[in-house]
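For this view, one protein chain was removed and the others were kept in their places.
The letters A, B and C name the chains in turn, as written, and every chain counts its residues from 1.
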Amino acid sequence: MSRLSPLEERDGETVVRVPLTNGLTLTKGQTALTLVGILVLFGLPFLAGIVGLSWGRLFRGLLFGMAAVGLNLLLRHTELVSFGHAAFFGGGAYAVAVLAAHLDVSEGLLLLLAAVIVGTLLAAFIGYFVAGYVDIYFALLTLAFNAVIFATVFRSGFFNYNDGLAVRVGGDNPTLFGLGWTDLGYDLVLYYTTIVLMLVMLLLMWRLVHSPFGRALDAIGQDRTRARFIGIPVERYVWISFTISGLYGAFAGGVYALQRLHVQPEPTLYVFVSGEILFMAILGGFTTLVGPLIGGVLLVYLLEATRFSFYYYHAPIGIILLAIVFFMPKGIMGSLPDILAGLSRRASDPGLLGDDLQTIGSSIRRSLSRATTTVRILVFGVR
Amino acid sequence: MLEARNLRKEFGELRATDDVSLEFGTTPGEMVFIVGPNGAGKTTLVNLLTGLLEPDQGSVVVHEETDDGTTVERDITNVDPERRVNEGLVRSFQIVHVFEEMTVRENVRVAVLSRYDKLLSVRSRDDQHEDVEETVDDLLAQFRLEETQHEVAETLPHGDRKLLDVAMSFGLDPEYLLLDEPTSGVATREKEYVIETIVEASDARGVTTVTIEHDMDLVKTYADRLVVLVEGSVFREGDPTLLETDGELRRVLLGVTE
Amino acid sequence: MIDSFFVHTLNGLWYGFILFMIASGLTIIFGVLGILNLAHGELYALGAFVVFSVVGYATGLVASPEDPVSAVVFGVVVLAAALVAAAVLLPVGAFIEAVFVRPIYEREEVYQLLLTYALLLIFVDVMKFGWGTSPLDAGTYGGLNQIPTTELAGFGYPSYNIVAMLVGLAVFAWLVWFFDRSKTGRIIRATAINRDMATAIGVSTDRTFTLVFAMGAFFAGFGGAMVSIGPQTAFLEMGLDPLILSFVVIVVGGLGSLKGAFVGALLVGVISRWAIWLYPAVELAAPFAVMLAILLVKPEGLFGTWGEIE
Partner (left out) sequence: MTTGSHEPRDDGAAGIDRRDALKLVGGSAIAVALAGCAELLEDEDDAIEDADVPDEPIEAGLQTFLEGAPAVLGVQAEMGAETAVRRINDNGGVAGREIELDVIEEGEEALENYQQFVDDGKDVTFGPISSGNHEAMVPEINAQGVINVATDGTVTTLYEEDHPPEDNTYSFRFQNHDVMEALAAAVEAVEVLGVDEIDTYAGINPGYAFGFDEHEVFSAGIEQLTGAEEVYDGFPDLGADDMSTHIEAVNSEEPDVLFSSCWGGDATLLLEQGHGAGMFDNIELMVGPVLYGSANDLSEGLVDGPIRSGSRNFYWDEPTTDRWSPAADLFEEVVDEYDAVPTAHFMSGYGAVTAWATAAEKAVRLLGRWPEQDELAELLVGHGFHTPAGYHTMADDHQCYSNAHFGELAWSDDLDAAVLENVTVYAPEEVSPPQGKPSLEWIGGW
């Protein structure tokens, strides 16, 4: 099977085999996009400022996006909506904070490892109870677990209530790779370590979802009963995928704690953070691997930055989300191919633009007429 | 041999299965048809055998020949459905259950992966197991699904979906295959084709099949043995010619008065 | 101790009735439309803000309560104001359903979540635009407490709580009557059970759904209004916690079940008040612990029904 050339022919198209993935391939276009993406990630600390964006904020966006990538394993494959993934993000973040604040552990990578272990164990624990549930019961059970964890941390002196814990031993930043760094050096080393780990984790997730196990999760998502009767131990597999999915959140939360160096319950554990992680996956495009990452960057950026530009800063985010629901039906990454195709068609045939205007006009007219009908219904009742 | 031993199941007041004792596969590879009027407890019986339901009383037992020729009994009454698949006990549903968003090939493949116990593997891509792919090819050929193998299951015509459902069951290498109305919803002219394909496949593999069927012409043509359920109990058991000869049976089943 | 137990239980019941008023709308919408409306808490908040404006006008029309008779008149006026405030939510709900929700019934559920979350965000700013950023107090609680209720039985308990419980009971009774007895209610139930069948016999599902959403919004708003004329203030984030608590209530009771929501609300109300009394440390976690316990033991909730109003 193995050949030296990374290129191979498939269905009449030249595709690129990706190293370390046992034969997963990308089209030429996808390869180019991936390379650009990786370059952007590596250049981010230097590029962000040039285009007027905040690097730290983008970094946080990537972290929440990473949690969303984990959540997406459940959402896309087993088709389970989790409303409780902040538990693992926050669990990871608090593992770091507790070790640093109470046990004086100062090596960042050790802290990160602890975050992954604690968050994953938490996911395994919760997953054990929720794996047998589906649909909204699954969603609301995960939410309840999340809420109980939040309430416990929020009202416990050990976690210093809502004031949270600092990730600094004796007032210093943690060490990384056993070395102390300047503030900027710390941020850069942490960022690049994270990016490398993140790329590896994305690659692993990619392999996972294309493996027989990924296919089994798809089967569970599409028809649980059938899955059982072809011999899939459904609950055990859901449990495993729930745990893996929590691992991604725990990793992201751990890095978040190392980046922010102070962990509080509301930004990490509140159930609405769980909702946000879910929405990141959807708005980025949950049918794709990297969509949730993009969604994370976008939503975090919006949530943190709109207040600096707008007095009414909630509504703009709401309107953007509405636009995505209605005009990008598969989320940003999921809709990208359609949009690009549409754009190139319009480039070659400008006449289509007129049709677009008509479509928009008629959809607005439809909305208005629906709205007026509702008034009639209010007056005359259902019949 | 698969044995139902004094199975009983009640839903509230209703006794859906009432002390049913039956044996399937006394002759390996036999084709048993279960018939009976609506509400006779046919589907409940299949559900009890395959583990979708737990009986209130009685047990489900598998008899297996060991190498030295003796027979070993194993009680699987409380075994999960997914584990019963490992015992060679496989079923299909009255309403088609396939993985709607997968292609035909992927549907079959996931069943075969399960049979080869490779579902937990993450080391390789799902389509890179040569033994699996060969088996998938065989099944697709046998069920005449090669042409549609790259189509998504939800877009298939109904007859093909039924066949796909059965093909997946065969992909699990069953010893006993329980089919709940494999021809329901299939156009009359295709019914024969569906059953014919199933018969061929099970003959080729020596699979004991237990089929719930309403079409008495098909039953007459294909059954090795007949089980008639009425109001949860076994009413008749025997040769399909009973359908011709037993007046009471004809009255119960077909509403024919003679 | 016994007296305290009695008062704590009454407090729990009162809180449960409030929860029921909020959760009833959510469970109706979920039961019939199959949509988990994340903006439900904002509709509740909107009711609280609108009643602030309406009450200010309405109580200007009557003298402030000085004797039992004027107190009762005051109470009637305030309750009428709460109804008016909730009625404002009817067109709001209908508009939202018709313009935003209807186009996406066929889409995957997660988009409905994203959509209603977007609406939640927009609602916050609508209220910010309408009523500003500071908490507002309708200031009617003291007046309502002058209605003589428990004094007659020789024991002091806030009359507002008694009134709120009676109103909650009336809401429940009306909803049960509506879905069991009235023609429109039966049509809605039929639609919930089988949309295609309902369409086949000539029911407009569009209109049914709009009506149901509007009703859901009405009861959310009414809950908000009832809370706001009580001791609570109306403030911008007030919708978040009730939204989550409504989830708890409808899950405990069984999704889509009105009776379940009623029993679930009272259970959550009473158990959580007892818990805060006896084990103060669990204050924040109490409702969720109740929910976990019930769901892990009885997964379908107390009155488990799926996708239909019971």
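Note that in this section contacts are C-beta pairs under 8 Å (C-beta built on N, C-alpha and C of every residue); 3 or more make two chains touch, one makes a residue touch a chain.
From a predicted model like this one, the values you see are computed outputs, not experimental measurements.
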In the full complex, displayed partners of the excluded chain: A, C
Sole residue of A:Thr25, A:Thr120, A:Asn146 or A:Asn160 that reaches the chain not shown, by the stated touch rule: A:Asn160
Option from C:Asn37, C:Asn145 or C:Ser257 whose C-beta touches the chain left out: C:Asn145
Missing-chain contacts mapped onto subunit C: 1, 3-4, 7-8, 11, 14-15, 128, 133-135, 137, 139, 141-142, 145, 156-158, 160-161, 227, 231-233, 235-238, 241-242, 273, 276-277, 280, 283-284
Residues belonging to subunit A that touch the chain removed from view: 54, 56-57, 60, 154-155, 157, 160-164, 166, 168, 171, 183, 260-262, 264, 266-267, 304-305, 307-308, 313
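Simple rule for what comes next: only the chains that are shown with their structure count from here on.
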Between subunit B and subunit C, the fewest steps along chains that touch one another: 2
Chain whose average C-alpha position is farthest from subunit A's own: B
Interface with more contacting C-beta pairs, comparing A-C to A-B: A-C
Distance-to-centre winner among chains (Cα means, whole assembly as reference): A
Separation of subunit B from subunit C, taking each centre as the mean of its C-alpha atoms, in whole Å: 50
Rounded Å distance, subunit A centre to subunit C centre (Cα mean): 33
Centroid distance [mean C-alpha coordinates] between subunit B and subunit A, Å: 42
Per-residue multi-chain contacts in subunit A, two or more chains: none
Touching residues (chain side subunit A, partner subunit B) in the complex: 22-24, 207-208, 210-216, 218-219, 222-223, 225-234, 237
Interface residues, subunit B side, partner subunit A - complex: 50, 52, 80-83, 85-86, 90-91, 93, 97-102, 106, 109-111, 113-115, 118-126, 128-129, 168-169, 171-172
Subunit A - residues contacting subunit C, complex: 75, 81, 129, 132-133, 136-137, 139-141, 143-145, 147-148, 150-152, 154-155, 271-272, 275, 278-279, 282-283, 286, 312-315, 317-319, 321-322, 324-326, 329, 367, 370-371, 373-375, 377-378, 381-383
